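A single protein chain has been removed from this complex, and every other one stays in its place.
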Amino acid sequence: MIGAAMTFSRLLATLVVLLGALLVPAHAQTADTTLSPLVDALAPGSFKDRETAIAALVATEDLRVVPLLQTLADGDLYVGKTDAKVVFITGSGATLGRIDPVTAAELGEVPKADLEKVKVNNGLRRVIRTAIGQLTLLSDDPATRRSAAQSILRDADPANLELLDSGISAEADPAILQVMQTARAVLTLKTDATLEDKTAALPLVSAIGGRDALTLLTAALANAPDELKPAIQASIDGLARDRAVWDAAQNVWYGISLGSVLLLAAIGLAITFGVMGVINMAHGEMVMLGAYTTFVVQETIRRYSPELFDYSLAIALPLAFLITALIGIAIERGIIRWLYGRALETLLATWGISLILQQSVRSIFGPTNRLVGNPSWMSGSFDLGGLSITWSRLWIVIFALVVFVTLLLVLKRTALGLQMRAVTQNRRMASAMGIRTPFVDAMTFGLGSGVAGLAGVALSQIDNVSPNLGQGYIIDSFMVVVFGGVGNLWGTFVGALTLGIANKFLEPYVGAVLGKILILVLIILFIQRRPRGLFALKGRSVEA
Amino acid sequence: MTLVNRTLAGLGLGVAMTIGAIAVPAFAQDETIKVGVLHSLSGTMAISETTLKDTMLFLIDEQNKKGGLLGKQLEAAVVDPASDWPLFAEKARELIEVNDVVAVFGGWTSSSRKAVLPVFEELNSILFYPVQYEGEESQRNVFYTGAAPNQQAIPAVDYLMENEGVERWVLAGTDYVYPQTTNKILEQYLKDKGVAAEDIMINYTPFGHSDWQTIVTDIKNFGSAGKKTAVVSTINGDANVPFYKELANQGIKAEDIPVVAFSVGEEELAGFDTTPLVGHLAAWNYFQSVDTPENAAFIAAWQAFMNNPDKVTNDPMEAHVIGFNLWVQAVEKAGTTDTDAVLDAIIGLETPNLTGGIATMLPNHHITKPVLIGEIQADGQFEVVSESDLVPGDAWSDFLPESKVIEADWTAPISCGNYNTETKSCGGSTAVAAQ
């Protein structure tokens, strides 16, 4: 898929070159013979030399430079090992087609070994971004102008001030104009412009808001004239105050997000442990199996129909549920049903199962991490006010809530749920009423395991998929269930969120390590106060 | 009476099993030379170490195809220390005393190395340790084929200063000895270079940390002080995948805040999609993408041996390749596998590494390595953006006050792993002499 995209981008680049050469003669056009040596100068020497070469190319103001630089930034520009000629390449495999970046002429195919990539690093990518911004700020296409203005704003190089001024005078689109003016204000703060200019620029910069404005103003503070310093400082303070409020909100969000992960990991356990009384140490491995199911689904999709990749999780969810539920039922029928009433011995047996499952996965899939990708709708983040929220976390929070509510409904509104609760509250009585307790047991364990499998699909998006995945969550899950109160889904819900938020509020003050220790100690102490957890089941039903 | 029987039966069975278990391999034929492989195949470290076990089997296989060593075939003795540090010591002892191995290749974590050190010292055998570590050690029986801090951390920081103009530093690591020491060294180094204390942020997280939201935000906040900021990551193993996933999702671009890692290699990158992470860096002494004939041949042979064309290679694997080749040369030079002879013979030996340079075994039991800085690419590989000359490994860092004065030299007349250049004496030996 990536390969296809790259070939496509190359094709596009070639087209742009052709268009640039044919259709935009109005723009500065350098003779091919002048441009070619400048292009070839990109390859030799160090990154510093390459930077100089780029500057020379930019100075020509030739639009053919834009696709060239873009290709370089993408790491797709090659140079011949013998003829030292810089070329675009087409195709893939052992031999590659070459295209002259200047004339767009085909240069014939050569073995891959004869070509070498023109190296690019972060510094160069930044230089290229600015260069492309400079070259395209006066472009006819509004979208291009807009991104050019944005890249100039990001790089904030005072040398671009003149260019920006000419851009502003020609700009008609108010949105782009605003970006340009903001960029101008940012640049002005960096130059030794007059005090009035700088004072006028200040509100514009502050208006960017958030962390970016803070960065710019803090940098500006250092070389600002003394008269301006109090004003800048005031803006910084104002922004910092906003930031503090947003940071607190952000922390709550992180807490909710961590809590939702804990909830997902623990909720299956709340059923097997909380409802059935089975201390299921293999719970973590069910989560792991769910994650590996996702891996297998994604692998299959990658191999046979890459276009379905964005639906991989939707396919993985029911599969993971089914697989782990079936394994859960098998474990219940094969082992656990012999151990009812010996809660502590289920702990040992399921621990043994967890070791076997772990080692099996290690034998089948290997001990190393497996690649599980984010579908596009789970990648990246968006801003909500001063909050930065990542899509993957948001979806996991939503998913956790959906799973929780569904489980509540299953337990409260379905026949199976009714039977489960009946068996939980009084097994003998339920049996006497004609409920097939063995069936209910198997279904309950299957449900708990299946939910763990669902959690695995979600966790594969944020954690590594390795045989050790489950181990990392099992202790936390038990803490959540015990803290929340056994036998009560709401307890697990509140427990998970409380622990998540408490953890996130401790972390900035005492660090992640000490924070975790403190949480554990607090749980231990809490259990002393309330030996049955936050939401203890009350009433005769639990009296043994 | 009955109980005696049971007790005896129990104990007897136990003892019998142990002796049986441990003694049987001792009768194995003598026409092979045995090489011990001490890497965890189960437990938390299996994720990293299993590949190294395979590497050793591969190297031994290759050597046997070339006709073995001293006219004998090599034979691997593989044991599983199960990521359990005391078990490392027990298994090392078993390899040396029971399996009669002449050298052991193994270990990953510092804890595992520390656990086996006394065993190798006592039984006078040889260990090749292939992973980058915190330094501050040079032991007579151990060869450190991974990087010392001066072969990884400091050149990486130099690169960021020179090429990226970084002025503000986040030192993020897992809370254990290697990151702590590396960060101590880096902190001192940065301060010597004129970086102010408030421009350095140090952050530690527990092993296997999986929720990086707060820390990534802290990094963003720290980076918004108007100075170019970079993150130096000594985050270990499993915790890296969620860390990079969070970096990608929160949109920290390499062009804005580059992250340079010392523990992230090709194996780790195989665990996630690197497209959003292009440009973040790693410092190693080897990358799979290095374009040399030696490396191409090695990768082809390795993938053929593993029967998997997608199998990646990484830095600790190269360390084993170098260590193994040096050992083979030393045995050939000494004409025997005897420990003392090999220890003498190996110093100063040279072997080509896979990146086009020469690895020399130094008197301090470290080797010369080039430092490569690589940028992560969309295909899960690294693109080398900087390559240094060969750097000799320094066992004792020059940036820690106590170890500045200490040197390691296992050749005569010093023959000591911790020679104090001020007192002109060998670490603790003055005290022994005084007694």
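Per-chain residue numbering starts at 1, and chain names A and B are given in the order in which the chains are listed.
Following the convention adopted for this analysis, a residue touches a chain if its C-beta (ideal position, glycine included) is under 8 Å from a C-beta of that chain, and two chains touch if they have at least 3 such contacts.
Heads up, the rule we're going with is that contacts and distances are computed from a predicted model.
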| item | value |
| --- | --- |
| Undepicted complex member, UniProt protein name, chosen from "Glutamyl-tRNA(Gln) amidotransferase subunit A", "Amino acid ABC transporter permease", "Probable glycine dehydrogenase (decarboxylating) subunit 2" or "Na(+)-translocating NADH-quinone reductase subunit D" | "Amino acid ABC transporter permease" |
| Residue of B:A115, B:L186, B:V260 or B:V342 in touch with the missing chain, whole complex considered | B:A115 |
| Absent-chain contact - pick from A:L202, A:I279, A:A325 or A:L469 | A:I279 |
| Touching residue (missing chain; options A:T424, A:S449, A:N488 or A:N503) | A:T424 |
| Subunit B, residues in touch with the chain not shown (by the definition above) | 1-4, 6-8, 10-11, 13-15, 17-22, 25, 41-42, 78-82, 84-87, 89-91, 93-94, 97-98, 109-111, 114-115, 117-119, 121-122, 136-137, 175-177, 180-181, 184, 204, 206-207, 400-403, 406, 417-418, 420, 423, 427-432 |
| Chain not shown, touching residues in subunit A | 273, 276-279, 281, 335, 338-349, 351-356, 358-360, 363, 424, 426-428, 475, 478-479, 482, 486-487, 513-514, 516-517, 520-521, 523-525, 527-529, 531-533, 541-544 |
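Methods note: only the chains that are shown with their structure count from here on.
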| item | value |
| --- | --- |
| Gap in Å, rounded to a whole number, between the CA centres of subunit B and subunit A | 30 |
| Touch list for subunit B against partner subunit A, complex | 41-42, 44, 46-48, 50-51, 163-165, 175, 203-206, 208-211, 213-215, 217-218, 220-221, 223-227, 238, 240-242, 245-246, 248-251, 254-255, 258, 267-268, 270-273, 275-276, 278-279, 291, 375, 377-379, 383-385 |
| Touching residues on subunit A, where the partner in the complex is subunit B | 2, 47, 75, 116-117, 119, 121-123, 125-126, 129, 211-212, 214-222, 243, 247, 250-251, 254, 257-258, 261, 359, 362, 366-374, 379-381, 388, 390-393, 461-468, 471-472, 503-504, 507-508, 511-513, 516 |
